[in-house]
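My questions will all concern the structure given below.
Complex shown without one protein chain; remaining protein chains in place.
For chain A:
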Amino acid sequence: MRRPAARTGRAAEFWLLVFAALIVSSALVIVELNQSRELTWTLAAYGGGYLLALAFAHVLVRMFAPYADPVLLPLVALLNGLGLVMIYRLDLAAAGKAAAAGQQAPTAQAPAQLLWTGVALLCFLVVLVVVRDHTRLAEYPYTLLLVGLAFLAVPALLPARYSEVNGAQIWIKVPGLFSIQPAEFAKIALIVFAAAFLVSKQRVLTSAGKKVFGLVLPRARDLGPLLLALLICLGVLVRGKDLGTSLLIFGVMLAMIYLATGRVSWLIIGLLGFAAGAYLAYRLFGHVRVRVDIWLHPFADPQNTGYQLVQSLFGLGTGGIFGTGLGAGRPDIVPFASTDFISAALGEELGLVGLTAILLCYLLLGGRGMRAAMSVRDQFGSLLAGGLAFTLVFQMFIVVGGVTRLIPLTGLTTPFLSYGGSSLLANYIILALLVRISDSSRRPAAAAPRPAEDEAPLTDAPTAVVPVARGVDR
């Protein structure tokens, strides 16, 4: 049942990239027009640089991952590009404000973000070139665990002046040079570790324990990994005051355990554990309480503690259905508009319509990642792809949910959109891994013929054992 001459999808990727580039260029032009500025060649150079980088990436994907999912890279190019446009637009607002106050304009963020985009694309390519076979990653689980934990722990252990920004102790600052947010990278290392670990322990994890209320509970001693995840998160939460990262890591670990076991009981136990942890955190830690109180009553103190969230809501409300138009709103009123609150800025200027389109891009991105997870031949790849795809969407959910007051506000960057080198780099590495896995899943099998791709009906899928139909013993 080998497919004859499988389509690579590179042509589709090319045209989708052109489409993304068109949207981003139009957005940039609209900003310029709405800000009553002249279209300059400097701007064209920026745009051209971005396009050149994309073209380069496309060519290398052709060379190193010819069968990769053609939608992934264009989606990211679109998000990254829109983020760049918005950051540039906020730069203009900041410069205007400074000029009106007679001060010097603050350092523009857009050029830095463009530079980081270039570096991130390089990282993307390096990962594609170096990791020719994603299964090799499974060979170093504990090294990765150590790296991940170290990345998480270093800022927490460093003196605050080398690690604290805006109250969260999650940075590594090299004064005068750069500062990185290691959690963004730790997240990847932990996911790779989790995928390798869960695959190797799968049999143990899925063996049955007691049955209560129709749920097959896992054995107590198998709760280890989950507890470990909880502990890590609590550590991050307590020491770094980083609610977002702890929520993210916990959510992703839980999702991966579920992926590996197929057991709903794990989910329930995890969620109960989360509820207990959340309640304890609320009772024990002032900063958690403050966040929750702002979430519940943002308008109680709109000029002070509630300011960020209230301004974000005002921006979204003012934007309405169609938005004020790019460059025609006041997204700069919201603090941290280029990082945590970039979705509020986009929602204000592009409206519900534009923000919906952006959220659907994430849904597509997650969906394509899940598709790679479903069709890749090996279980490690499947777990890894599922975990990575889930991280992208879940991180976006935590940020956008916080900004729109669906859930309490926690500080995280919006993948690909927000200003921030670490975030861009890490997420482009995730993209590279997804591209790599999708390439392997779509590559026509050269050796043994694969089982039919047709999906088994849901009812056929065994529940006691994880339904691994293929590629178990590699």
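Of note:
Keep in mind that, in the parts below, a contact is a pair of C-beta atoms (placed from the backbone, for glycine too) under 8 Å apart; a residue touches a chain by one contact, two chains touch by 3 or more; residues count from 1.
The rule is simple: contacts and distances are computed from a predicted model.
Going by its UniProt record, the hidden chain of the complex is named "Penicillin-binding protein A" among "Penicillin-binding protein A", "Fe-S oxidoreductase", "Aminomethyltransferase" or "Energy-coupling factor transport system substrate-specific component". Residue A:320 is the one among A:48, A:320, A:335 or A:444 that touches the chain missing from this view. Among A:34, A:179 or A:305, only A:34 touches the chain left out of the display. Checked against the full complex, the candidates A:21, A:128, A:247 or A:400 give a single residue touching the omitted chain, namely A:400. Contact between chain A and the absent chain runs through residues 30, 34, 36, 96-97, 99-100, 255, 258-262, 299, 302-303, 310, 313-326, 328-330, 333, 347, 349, 351-352, 355-356, 359-360, 362-363, 366-367, 370, 373-374, 379, 382-383, 386, 389-390, 393-394, 397, 400-401, 404-406, 455-456, 458, 461, 466-469.
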